[in-house]
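Excerpt of the complex: some chains, original placement.
Per-chain numbering from 1; labels A and B assigned in written order.
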Amino acid sequence: MQTLQQMLSSTPNALLADAKVLDQCIEACLECTAACTACADACLGEEGLDMLRRCIRLNEDCADTCEVVARVLTRQSRADLEFIRSLLDACRRISAACGAERLLHAAHHEHCRLCASLCQKCDVRCDEMARALTRAH
Amino acid sequence: MQTLQQMLSSTPNALLADAKVLDQCIEACLECTAACTACADACLGEEGLDMLRRCIRLNEDCADTCEVVARVLTRQSRADLEFIRSLLDACRRISAACGAERLLHAAHHEHCRLCASLCQKCDVRCDEMARALTRAH
């Protein structure tokens, strides 16, 4: 998001890492949150709802987790880096699990296919973010 | 967000309102959440922190509220419309209050100026959304 980059460049706090990497990771987390929320809700409207129970559950965990990662990474002041690393680990784990589950249904549901792709992107961005943290500190 | 529009167009549920209006409101809420979180954190690093207490508090209320509005509007299945209307009211109220407080500090802090503008946009989008709900139902 253009504005988020501007916000990050106007903070008096030292940035956790490269602004572009931060921005891309925050944006990927927000998109993943929205996609998982939308996918869980779309699943609720499908006829074969019985097959989608695990999808819905993982979508909810993934939406909640990505939302917190976006919040934590948006804050630059006086962070605890070990916490951020472990939170990124957790986020990668649920993004990967949620994306894999989605792929099982991607042939039948376009929303699952789209959501799988955003989960995968989120996983990649969190990995890049973790590497950028290591380089910066 | 392009993907969110695609997600909305692939749901089996009837949309609450016009997809573009929904998407713009959800995106404005997510941007406002990120901006308020970033602004509160930037305020925490400023020298004149004493003057920014009310900013920080309203930023936090606004971030929390916009986040929930984004979640609720992302869901299309079987909503309670009166609830959504009252939640949009609450969101407009805190966006307006938070934006107005930000403007007091916009001359000194670029992050406050940017955040004020996103709060104002969120207020406008929630108003459009409430009108679209009325037209659709």
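Just so we're on the same page, contacts are C-beta pairs under 8 Å (C-beta built on N, C-alpha and C of every residue); 3 or more make two chains touch, one makes a residue touch a chain.
Model, not experiment: these values are computed from the prediction.
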item	value
Complete-assembly copy number [criterion: all chains share one sequence; 2 shown]	4
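Simple rule for what comes next: only the chains that are shown with their structure count from here on.
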item	value
Residue numbers on subunit B that touch subunit A, as the complex places them	1, 3-4, 6-8, 10-13, 26, 30-31, 34-35, 37-39, 41-42, 44-47, 63, 67, 70-71, 74-77, 109-111, 114-115, 118
